[in-house]
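Incomplete set of chains, arranged as in the complex.
For clarity, chains are labelled A and B in written order, and residue numbers in each chain start from 1.
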């Protein structure tokens, strides 16, 4: 199996989509001549030209809305909104149009579009460039939300998203782009919209997604040394939630910790916790712990950025807490 | 410029405007009877614009309108019964009743709503035109919006994208002088549409929106230019809203005198008078048209009255193409 980076995996997925379907095109700020703000689309302009790898002006609401219109017109746009931070300027189009048109029109008009956005913190980009707003999107009926955490998912999720007749938002965590992993061939049972158990365990369920899956896995690894069996669930699809897989794991381990880089209050971690409190309450042997970001805009200095966001030690502490191992 | 219309054409224009007028007058009644609920924005006084512009569109062209879109829907030839049923929120409505007055859609007619966020449809119109351009289809996408929408950032971004990418869009600004209760001079620092259009390098025209023939002539020329690849065009139609912004409007912001003056300048009064004076239509023909419209309208109301509501069990349908388990 050859190793490639998360960035390359997404690029190959986009290339494949552009080659496979005339209706697909990539559009966004600096996706073309600049090569993408995180170099994801580097080289694609040369291969596909300015029509299909389209640089846009700084007009988030405008080009996101244009993508929606193009999808209504029979295209299959991949719209890159550089980062989720800037998507705040395009939310009206995404929520009031993309997510709503099918319903408002009584099922007549679909919007088959894919929105790609970098998200998360870790690069010391400070308060306006480090948002994790996954739950804002996961809250909205009419859209689907994906968070590839592995090179494999970066490579294969896009195709499912493009095939989907409804709007799909894909969050690419900024700390993942340089990750290099083995790329397996596409599995016949690959499904972008289901959660996956990344590591089985019997003692506690640890749920994470996107940029935090790897922190969860190393926490599990460290605890394995201490004989603790941590079952790591990669959420992958943030809307619709794959509750079956989640409930099955929690019912088995009876303990759960959720990692989410978003601010804790009102996070997706809270939604998962609420579902367990409603449907698995009698299965729980411990309070549900959420390891999230502190209630503060992300600060610039490394030590404060780290302190503000979920770290392996905190995850381990939370697991020990739900296991009753209080030190 | 002149366009040549046969007597039949002229009758058709009048009928089309009258049909919209009578439809909405009925809607206003039905609103007071609480058959129609929610927001109801009447197009009364502005009919010449939808009729004049849509007249020059082919069935391959697309239309994006606002929450004040009944006139556009009818002018586009949507089934008047389905539109009325939509006002009632019935399953036989053009959007299964889920949209109501503000969200009339008909994909088969390339009628894309029915959009209730001011300026929200402009970027979509740009994208629809982009889809045509990329697929090599020579089509026009028309997009109607009020003068109040011009202050929104989305207007700015859409104008720029349309010209930058040379997209086949006909932007139609329905300038009725008010955005709810805000008069144009309180919302725009520069009111000349030509000057605004120039700042994007967009071709533009400003016409009397009360004159259906003038609107049709201008729209015709602009669509031709678009089809010839001359890029997007902005058509401003000066008009006036003879009724309140919506059924809730107490109209504190304008005087009765002002409204009165405009009543005599309405698109139907003027056109009908001109047809009569120039002998293009007789009183009998007029009465005949009114009768036919009245009948059609009566049938539409009966249809809507009898139409079923959607089943509550189906509430969560049409959120996704394949309903999620």
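Assume a contact is a pair of C-beta atoms (placed from the backbone, for glycine too) under 8 Å apart; a residue touches a chain by one contact, two chains touch by 3 or more.
None of these values were measured; they are calculated from a predicted model.
Beyond the single copies displayed, the complex in its entirety has a chain composition of A x2, B x2.
Heads up, the rule we're going with is that only the chains that are shown with their structure count from here on.
Against chain A, in their complex, chain B makes its touches with residues 62, 93-99, 103, 105-107, 112-115, 117, 120, 122-132, 134-135, 153-154, 157-158, 160-161, 164, 317-322, 324.
Listed in rising order, the residues of chain A touching chain B in the complex are 25, 51, 56-57, 59, 61-75, 77, 92-93, 96-97, 101-110, 141-142, 144, 165-166, 240.
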